[in-house]
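A protein chain is absent from this complex, but the other protein chains hold their places.
Chain nomenclature is as follows: A, B and C, assigned in order of appearance, with residue numbering initiated at 1 for each chain independently.
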C-alpha cells in the first residue's frame, strides 16, 4: 500500500460510491476528481453535468472553476442556466449531486450561507448557488469534507440545503423528489443516515478510530452496529487519481 | 389608374396602415405581402416575425407556409416555438398582428374554431394556432378579408380571439395588454372600431358604396360621420406588390 | 435493443398500444417515416399529441392508430383542413382536446421542466377554457391579478427527427426548432430519427448546437428522408405538391385506403418509399448547399 493524503483518501472513497450510468451534477475540486476516477474504473458510462450548463466535457486541463472554458471545447452539449436547472435538475434527470458547505448537521442539513445570525453574520459565506435545488431534486447526494468539529454542529445556523430536516419523515412529508444525503465522506471515515435520517458512523478509514470521529463531531455520534473498515486506496486508484491532478492542486495534504 | 384585383386592393390598403419600425407577427398570404410592400415603401425598418420562430427573413421565393425553409436560409434569427410566444409575443415586443378567421363579429371578436356548436360542429375549422394570444398581446391587429355576410355575423359562434368582447370597456377590464383590432380591411372598404368598440364603416374603396357594405354585413352596420374614400392603389404600389407575387398565387381575383 | 437500431425495431420496442405519443416538429423535421412504421405495426388506441397534427397524424388517424388527438392547429398548412381527422371526429371515432399554440407548448415546456404547470397571461378569449377544463386560473401572488394555467404534458414517447446525431443519440438540429427539444425532455422515452449519423467529433466540435443529449435518448435510427413530405433544412425541400395532393386523397375514403396500401403497408421502410417517389421528385426537392460560417471554440 502506497502512502496517500487525506484528499486522496476521501476522493477514492467517494468515487467508489458512484454507479455506472449515474448522471452526476458536479462542481470542481474533489467531486470532479471522484467522478473522473469512477469513469476510469468501474463507471465508464457515468455522465458529468456542470452547473454552468456543460454536459460530457473532455477538458484538456484540470478545470479550476465550473465555468472553465476547457470544459466547453469538445463537450457534447452546452445549454443555458435556466435549462440546466429546469430541464435537467428539476426534471429529475440527475442521479447524484455533490454538496459543499461550511456546516453539516446531525440530520444532514447543509449550511453554505452564514455562520451566526443571517442579518448580522459572524461569517458571510457565498450562499446557495445551485445547492438548494441539488439537495432537493438529485436522486441522492454526497458530501466530501474534512472531519472537524466546527463543520459538524448539532444543527446548522442556516439551512441552505435540506438534508432530512429534523428527521427522515419530515423530508418525506415535504414532498421533494430526491432521496437526500446518502453519505458524508471524511478523512476519518464515512457517515451515513440511519432509518431516522441521523448521520451515524458506518465506516472507518485505515488507522482511524471511532473516538477520533466522535471528538471531531458536534453531536453524540452514534456508531453503526456493523462498523466496517474501508478498503485502503489501491495502487491503481492512486495512480489514476494522481494522473488527473498531476500538479496536486486539489490532492495535496492542504487541498 | 391601373386595374387591380380585390386582393391587391386589400393588401395595398393594409400595407398603408403599417408604421415604420413596427414589429409585425405575420403569416403567409396577403399579410406577408402587405408587410413586404410596406417595407419597400414607407416602412423600411419594419421587422417581420413568423410564428414559426423566424425573424428577419430574406426568402428567395414567395413563402407558401410559415414553415417554409426559404424563410430560414439567410434570416437574422430563428428560435423555438416557446420562445417566440413567450419572449416575443407575451413579453409585449409585437406591435402588430394579422388575424384570419371564418367569422368576425360586431365587436371585432374572431372565430377560427367552429361554425355551429363546438361539440357537434357544422364546420370544424383548424382552431387557434397563435391567434388567441396574438389578438390579446399584440399592441394592435388587423384583419384582411372579403366582405361577405357569412363572414360578418352579429356574434361569432366561438370566440377564438378576443376583439372587444361585448364592448371596449370589457376588453379593458380583462387586463389583456394589447389594444385589440384596429381595422378590418375588406374589398369594399375599411371598418374600424368606434369608442364603444363596435366596428363601423369608416372608409370606402373607389366604386364601392355604403349600401353594398351593409348588405354584406350581418349586423346593422353604422357609417362613420366622416366617411372617407381610400386612395386608389398607385402605379408604384401595384408594381411593387406584383413583383412580390409574380405568379399571382395570392393576388389573383380568386386569391 | 442497442441504442443505434432500425426504425422498425425502435417502434416495436418503444411504442405500445395506448401510449401518448408526441411526434415533434413544427412544419419542419416531421418524422413521417416513424408515423408510417407505427401504422404498419398497427399500434392502436394511441393518444396523438402535436401542436399541428399536420399530415402525419391525419395519416395515422386514417390508419386506425388513434383514440384521441391533442392539438392547437388542425390544418393542412397553406392548404386547408385535415380531412381524415375531421371525418374521424365527425363520426365519433376520435376524441380530441384543444389548445392554442402557446398553451399547448406551455404544457410541453412544463413537462420538460419538471413543473406541474406553467402560467400564461390572460387572453380574454374564454370559449376554449369553457370546453377544456385543463385551463385553470390562479391569482398572481404579487399583483393580485389572474393568470391562466395549463398542466404539464409528459408523453410516454417523443419521436424527434434531427439533421445529425451520433451513435449515442447526441442530436444537433437547425432551422425551425418548433418544440423538438421540449418534447424530448418532457417524454418518458425518446426515439430519434436522423438524416445522418455522424462521428461524436462532429457533435463535439459545436456543443452549443446539441439540443438533445444522448443520455435521455432510448433509440437512434438512421432514416434519411424521414421527413418527406415535410423537409429537413439543408437536406431536401418541402414537397408542397404532396401537401396539395393530400387534400384530395384525404377527401375520398377509397382513395385514402388505396394510398395507405400503396405507400405505407405496401412498402418495407423509408428507403423503399424514397425510391418509389422516383428521380423526378428527388430532383425537385434537391437543395444546393449554403453553409454556416464556423465559430471558434478555441483550444482552451
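One rule holds for everything that comes next: a contact is a pair of C-beta atoms (placed from the backbone, for glycine too) under 8 Å apart; a residue touches a chain by one contact, two chains touch by 3 or more.
Since the structure is predicted, the reported quantities are computational estimates derived from the model, not experimental observations.
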- Item | Partners of the unshown chain among those that are drawn | A, B, C
- Item | Chain not shown: contacting residue from B:14, B:75 or B:102 | B:75
- Contact residue for the chain not shown (choose from A:97, A:130, A:153 or A:193): A:130
- In the complete complex, which positions of subunit A touch the hidden chain? 28, 51-54, 64-69, 72-74, 78-82, 85-86, 89-90, 109, 113, 118-119, 124-133, 135-137, 158-162, 165, 171, 174-177
- Task: Could you please point out the subunit C residues that touch the chain left off the display?
- Result: 114-121, 136-138, 140-143, 145, 147, 149, 151, 163, 172, 174-175, 177, 202, 205-206, 208-209, 231, 233-235, 237, 287-300
- Item | Residues belonging to subunit B that touch the chain removed from view | 23, 47, 54-56, 58, 60, 68-70, 72-78, 86-87, 90-93, 137
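We take it that only the chains that are shown with their structure count from here on.
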- Which of the two pairs, B-C or A-C, is linked by more C-beta contacts? B-C
- List the centre-to-centre spacing of subunit A and subunit B in whole Å, with centres computed as mean CA coordinates. 58
- Whole-angstrom distance, CA centroid of subunit B to CA centroid of subunit C, is 29
- Task: Measure off the straight-line distance from the CA centroid of subunit A to the CA centroid of subunit C, and report it in whole Å.
- Result: 40
- Item | subunit B, residues touching no fewer than two other chains | none
- Task: Would you pick out the residues of subunit C that each touch at least 2 other chains?
- Result: 181
